[in-house]
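Since the structure comes first, as structure tokens, the remarks are kept for the end.
The other protein chains are all here in position, but one chain of the complex has been omitted.
So, subunit A:
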Amino acid sequence: MSGVVIVGAGQAAAQAALSLRDGGYQAPVTLVGEESEQPYQRPPLSKAYMLGKADEAALRVRQPDLYAAQDIRVVTGERVEAIDRASRRVSLACGGELAYDHLILATGARNRALPVRGADLDGVFMLRTLEDARRLRARLTTARRAVVVGAGFIGLEFAAVAAKSGCAVEVIEAAERVMARAVSPFMSVFFAQAHRDMGVVFHFAEGVLAITGADGEAAEVHTTSGRRVAADLVVVGIGVIPNVELAEAAGLATGNGICTDADLLTSDPSISAIGDCASSPSPFADGPVRIESVQNATDQARAVARRLCGRPAPYGAVPWFWSDQGAHKLQIAGLGRPDDETLVLGDPSTGRFSVCRFHRGRLACVESVNRAADHMAMRKLLQSGGTPSMEVVATPGFDLKAFVAALPTAA
């Protein structure tokens, strides 16, 4: 038995390996990661780690010696160059080869680069890896004026940390609102104000034309409206590109990610794809979706491990997300769509409320701020397949948790 080779050593990859062993898988399991780090969690990099509240040891998915104890081989600082599907082998940059019975692609995504002059100056950062975070955290201790390009999760989480550490923070966003791809317009308005209350200044519907510097250090960000924003620190968070090249070169179907079926198999039945790199059907979406989240990474990893241990079941886990920004905990259950109808539970002025997003009359997504009860109730509701009507949710005093508790299917 050649066993399972996992390309990648992020959270999806580590979980797949651990779940294979949990499920009784006996053959070799090998992870191959490009970074020099043992598997670690990325979400805290822009939150607890950046704030100095978590150290590097706290980021590890597991203590490094635990993999060896479970007979899981973790190869770091190594790159898989090619997949030979006919002979079921991958070739490594070091010149070696690994044979597999099954290959799991957990190649993740990489940050989209800012394609402007000056993006390579000192003081311009992206945030994805632990090494990025180390350098950025060190820089933050002396920075005075931070410019964040992109008002997505990473940009806003960093903006909140930078504001807290005493930086003047300006955010430049090409869209008209924050987190435009991820949350409802109502939620965008709330979070933009929450950040303004922390001292953050926004420039919406503006792009970056260039970054100029002095002595190789970033000093000014020039925007499409002619604005010049002084900065001694620039953080670029303008989305990611899924790492599909390896799959593509091997002739696997790719699109916005590596295409899989409902069992997370690629167009080669000996190869699965999971996590940020995978584009997969979901019972909660209208077509294939590629989801960048811990939940998606770990649930897909467990689903593939179950299949390889002889207990296959189509992947259909409830999607959920969280983001901590300043004092606000945003939790999202389900997937929203641009044309959703929305209702609000609770009073936003108290900083505790939820936005209910309806799609074709069904409650499809709940975005909660500091209201974990609504979030958890929605996760149970999506699992059960039930839904309240808009009329019921609009009833004064409606309580999502009580509604879900009363459903016969959601015990």
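Just so it is clear, a contact is a pair of C-beta atoms (placed from the backbone, for glycine too) under 8 Å apart; a residue touches a chain by one contact, two chains touch by 3 or more; residues count from 1.
In this section, contacts and distances are computed from a predicted model.
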Worksheet entry | "2Fe-2S ferredoxin", "Roadblock/LAMTOR2 domain-containing protein", "RNA polymerase subunit sigma-70" or "Branched-chain amino acid transport system ATP-binding protein" - which is the UniProt name of the missing chain | "2Fe-2S ferredoxin"
Worksheet item: Which is it among A:R145, A:R177 or A:R302 that touches the chain not included here?
Response: A:R302
Worksheet item: From the list A:N111, A:Q300 or A:Q331, which touches the chain that is not on show?
Response: A:Q331
Item to complete: Just name the one of A:R145, A:R307 or A:H375 that touches the chain not displayed here.
Response: A:H375
Worksheet entry | Missing-partner contacts on subunit A, residue numbers | 11, 41, 43-44, 47-48, 54, 57-60, 62-63, 65-66, 69, 294-295, 298, 302, 322, 324, 329, 331, 370-373, 375-377, 379-380, 401
